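Shown here: the complex without one of its protein chains, the others still in place.
Note that the chains take the letters A and B in the order they are written out, and that residue 1 is the start of every chain.
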Amino acid sequence: MHELTGYSFPNDLHVHWSLMIVMYPYITGFVAGAFIVSALFHVFGREEFRPVARLAMATSLCFMAVATLPLNLHLGHPERSWLVMVTPNLSSAMAGFGMLYSGYLLILVLEVWFVWRQEIITYARQSRGLKRTFYSALALGTYDQSPEAVAIDHRAATILAAIGLPGACMLHGYVGFIFGGIKANPWWSSPLMPVIFLLSAAVSGIALLSILYQVVAKLNGRSIEGRTVAALARWLWFFLILTITLELLEIIMLAYEKSESWHIISQLLTTRLEFSFITVQMVVGGLIPLILLGIVVLMDKYLHERIRNTLCITSSILLLIQVFSMRWNIVIGGQLLSKSMRGLRSPYSPEVFGREGVLMAIALVVLPFVLLWLFNRVLPIFGDDGHPPAAGQGGVEGGAATEARAA
Amino acid sequence: MEHARHVFRVVLVVIVALAAILIGRGFLVPKSHGVFGPYRGDNVVEQMKARPPAHQGAASCTPCHKAKAEARAAGSHKSVSCEVCHAPLLRHVADGKVTGPMPVDKAFTNCARCHRKIQGRPDKFPQVVLEQHVTTRLEGAVCLECHDPHSPKL
Partner (left out) sequence: MDHAPRPSAAPPPPPPCDAPADAARRDFLGAALQVTGGAVVLLAGLDAAASSEAHHPPPPGGDGYNWEEHRWAYVIDTSKCIGCGSCVRACKQENDVPEGFVRTWVERYISGPGGSYVDSPKGGLDGFPPVPTAFTPTKSFFVPKMCNHCKETPCVQVCPVGASYRTRDGVVMVDGKSCIGCGYCVQACPYGSRFLHPETHTAEKCTWCYHRITKGLKPACVEVCPTATRALGDMLREDDPVRHTIEHERVSIMQGHLLTEPQCFYLHLDMEVR
């Protein structure tokens, strides 16, 4: 191929999918990843995840509530966004959003309801006035706290978690499909895309929960379960290895096949994306957590609690950055190469203010934690003794604790 | 099943909500959607009527500008539509009536677009290196000092 001199199609000079479109898979990644953590307990019964299971579910719900915001902020006509649900074009992966989002939201809300039902009934019984009306409505007017009902709740939560797991996977997998199905863009077009997105989501969710669990425990003066931290680290390491392998595999495959697009993609990676891909995504965000988590997992016996917890938190923070940079490199990186395959656009820097700006992105990440705090006020995640009530149970012990608090 | 009453209740709530959504959807789907395919059928006619055609072709200038049209048809610019150097007819005539003067671009840059020598044009096409072709300064309507735009070949 001749020496390339950069040429972009005249219409290709604009980056249409902005920072908001980077935030959207980032946030739905947390939704899916947090749900995976929750499902590790509710579906696969791994006891070491019991302390984080309810926190994970609440986190998933709070991020879910925010998930549509980056999309609506980006749309040219957000006031028409309901058309995606009313006249969806079923050949479009984006149209799947409406159904997948609604379906998964329904499952998640139902699961939260079943898991917290006993507390809801207790609060309905013990509160007065507006609070009582609220909790009674939430309880749908049934106050059954018998062991059989509790067992049914338990069963329902398990079933919903089992359905919800593929639901969460599809909710984020389809985002990967949105990119993977675009044959026009060789940086995106790959069957690996949905898988990479999903594994990356698991990484971000587990990393977030690792941080959240330790931070929340510290804030409430509770002890951190070593088993839980170690288990989170183990699964995080596992998903990280898979993610990095596939991300590298994609590049290696492109380089090996040396298809026409490799010429421009290699330029993209070594010029426009040099910092965000090589430095941040692969080295700082990939290699270093890989080593740190490897130490945590392989040398678990020899590590002091403090060191293990610190290594975990450090790796998790680095991984949150890695997952963000991965989304950035795919969304923005894919638009930096022109469809002419002969040129790269000038680098994209997001605006600071404005509805698609950096401040808005920060607000979008902060908002779910605000919601999480509100959620905890209405439906406490942990019981007073520091441990979440056993799933499907917790009516009486939790009731006593909240009653003592209310007194 | 007595103890599963709350399950039935929540299922009922979900079914009612879904039904409400489906009914609501029925009202919101645009009327012409799906008539010809998965799109709003009315848009086809809307596109046909989107705007009045602005260009009408060189033949539309002839009725009022016979002399110029004949000169053009006999000269080397016979394949260059009037609307290339002037503007689309709609800027000048609407509903059979003159609405304003017809704009014209007399600057040398307009001629240069076709006739400046650059890489890419077919060899037989008449092109010149403007800086060598023009003996005076290259500015304004300098080409028109020698060439008649409607029959330019000297």
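In this section, a residue touches a chain if its C-beta (ideal position, glycine included) is under 8 Å from a C-beta of that chain, and two chains touch if they have at least 3 such contacts.
Just so we're clear, the structure is a prediction, and the values are computed from it rather than from any experiment.
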item	value
Residue of B:62, B:109 or B:151 in touch with the missing chain, whole complex considered	B:109
Chain not shown: contacting residue from B:3, B:117 or B:147	B:117
Residue in contact with the excluded chain [from B:35, B:74 or B:146]	B:35
Subunit A residues that touch the omitted chain in the full complex	2-3, 5, 7, 9-14, 16-17, 71, 74-78, 80-81, 83-84, 87-89, 91-95, 97, 125-126, 141-143, 145-147, 178, 181-185, 334-335, 338-342, 396, 399-400, 403, 407
In subunit B, positions touching the absent partner	8, 12, 15-16, 18-19, 22-23, 25-26, 29-31, 33-57, 79-81, 83-84, 87-88, 109, 112-114, 116-122, 125
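The definition used in the following text is that only the chains that are shown with their structure count from here on.
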item	value
Geometric centre distance via CA averages, subunit B-subunit A, whole Å	46
In the complex, subunit A residues that touch subunit B	82, 85-87, 89-90, 106, 110, 113, 117, 139-142, 144, 146, 148-149, 152, 156
Residue ranges of subunit B in contact with subunit A within the complex	3-7, 9-10, 13-14, 25, 28-30, 33, 38, 40
